[in-house]
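Got a structure for you, questions after.
For this view, one protein chain was removed and the others were kept in their places.
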Amino acid sequence: MNLEFAGAIHESPLRGSAVIPMSLLEVKNLTKHFGGLAAVQGVNFAIGRGEIVSLIGPNGAGKTTIFNLLSGVYTPDQGEVRLDGEDLVGRRPFEICRRGMGRTFQIMQPFPHMTVLENVATSGLFGRAPKASMKKVEEEARELCRWVGLGEKAGMFPRNLPVADQKRIEIARALAIKPKLLLLDEVMSGLTPTETAEAIKLVRQLRERGMTIFLIEHVMKVVMGISDRVIVLHHGEKISEGPPRQVAHDSKVIEAYLGEEMENSEEPSC
Amino acid sequence: MNRSFSWKKGFFLLFLILFVLGFPRLVDAYFLHLAVTFFLAMILASSWDILARTGQVSVGQAGLFGIGAYTAAILFNRIHLSPVLGMVAGAMVSVLVAALLGYLTLRLRGIYFSITTIAFAEALSVIWLMTPGFTGGAMGLSTPPLFGGDRQQAYYLILGILALTVAAVWLIQSTRLNFAFTAIRENEEVANVMGINPTRYKVLAFMVSAFFTGFAGGFYSHYNTYIIPYEVFGLGISIACLVMPIFGGLYTITGPILGTIIVKVIEEYLRVTVSYGHQIAYGLILVLVVLFMPEGVVGLWRNKISPLFRPASR
Partner (left out) sequence: MEWADFLQSFANGLLIAGLYAAVTLGLTLVLGVMGIVNFAHGEMVMLGAYNTFWLFTLLGIDPLLSIGLSGLLLFFIGLFIYRFTIRPILNDPPLNQLLLTLGLSIFLQNLAMIFWKTDSRSVITPYSGISLSLGEVHVGLTRLLTFLIAVGLTLLLLLFLYKARPGRAMRAVSENNTASWLIGINVQKTYLLAFGVACALAGAAGALVSTVMYTFPMVGFKLSLKAFCILVLGGLGNIPGALFGSVILGLTESFVGTYVPEGSGWAEGISFILIMIILIIKPTGLVGTRRE
């Protein structure tokens, strides 16, 4: 497989390291209000090249809002967002996409009247800078479909495909833009244990190829298993950050979850 | 893109082209006139479809049609601009207006966009009635018969423009524009995040659509020799623009063409049977299509969604 991802850097993974590495993404004082409510308030964090960082928090904590702020769907009221040194605040989503930020959506939204291949080709055609020829994009789209496990289904329409495959479309679509940073929004939810294991494998393979990944996840087992670092959000504020084990034992985090999710992650899996 | 070329299709197309080119010599004035009105309608239908591909459902194309019509008529009457140049001018002015309108309505979704376009056409109608000094007001404007009454020349002109329109649709459909338009139509927000600039493509679609609609308007004003605001800015034109492609099959090349032929035949039949209200067919067709055949005539015979790439093997 000769897939190249932009921004690939051959450094050893920084798993378990407490040192903040050279940052691909820098977020300072990120704030967003809706009406009178602060959905996200004063959030600071950084993500280094090649890291896998998870964003967790109870429902309504503001995680998807952060993704929307990063990808330009919302404009921050305050704060800075820098990708590879470039300031992203105020830029429109398609510009941010072309600067190397790819994302999936929590509620899967493939284009219904396009085949799987066409869905992936669309972002390949428009999301990359510089633009590539149709032929090249089609080839790469096919390759991507194969790589995520949709090789035979490339000609099918998304609505006929099961949940796991639709998630694959989302991922392939995001990868087609050759992102520097990949935002995965709850790709593991709704998957069977087998599918979850496959998804984890995929995320690891992505990192091996140099991809930097920022993921929102509810499935604690996954979070503990693949993250270099975990950021915890509660009521729009960051309440904890660090390696998975450290965060899991942080009393603030446990309090925030009221013990629910944490207990679930300790239970033996079936 | 792999397009398998079939000889049957090629032959049929060739025959069609020859027939259409030779048509004027085969028929009398009435059918020639009918053909001209059919071609005019096809242009309106196809250009409406271009705009609809980006999810912008306009119920006010009459606004652009009327601008094209009046630009040509006013320029002829004031500075004796030749009819064909007048039509081009009409097209250009329509494009400018559409660019502005398209820009202003970018954030409008679905029904709100449609309502705004209706308001647009009606507002123009009122403005026209209230400025008779410039526009001729309710009395309308006259121009001498196009090409001195030579229907054959008119036929070839409008045929040429129709060919251009179809070429434009074909271009859109066979390049990456198709992906952009479709993505925006299906989910504008996601398309944006995937790197597609919605502004650029939505305004572009509006401008291209306006060019042909405006040209058609300019043609109409010279061909018909007389235009009034009530007619060229009227709801009837706007409705005609959308019924034909919807009936025939949206987002295709043949759909608007086919839809126009069938709808126009019904309309012509009704026009001779009832003096007013012959557009009743339009309303009925819209209702029936939405209820029973949302994919249109083309969809009926295809019976499934056709992929944008035509795969080499199935």
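For reference, chains read A and B in written order, and residue numbers begin at 1 within each chain.
In this text, a contact is a pair of C-beta atoms (placed from the backbone, for glycine too) under 8 Å apart; a residue touches a chain by one contact, two chains touch by 3 or more.
All of these numbers come straight from a predicted model, not from anything done at the bench.
The hidden chain, counted over the whole complex, makes contact with B. Per the touch definition above, the residue from B:L141, B:I285 or B:V298 contacting the chain not shown is B:I285. Contact with the chain that does not appear here is found for just one residue of B:V27, B:L96 or B:I127, B:I127.
For subunit B, the residues touching the chain absent from view are 57, 59, 104-105, 107-112, 114-116, 118-120, 122-123, 126-127, 129-130, 235, 239, 242, 246, 274, 276-280, 282-287, 289-291, 294.
Basically, only the chains that are shown with their structure count from here on.
The touching residues of subunit B, counted against subunit A in their complex, run 1, 175-176, 179-180, 182-183, 186-187, 189-198, 305, 307-309, 311, 314. Those residues of subunit A whose C-beta lies close enough to touch subunit B in the complex are 71-73, 92-94, 97-98, 103, 105, 109, 111-115, 117-118, 121-123, 125-128, 134, 138, 155, 157, 173, 177.
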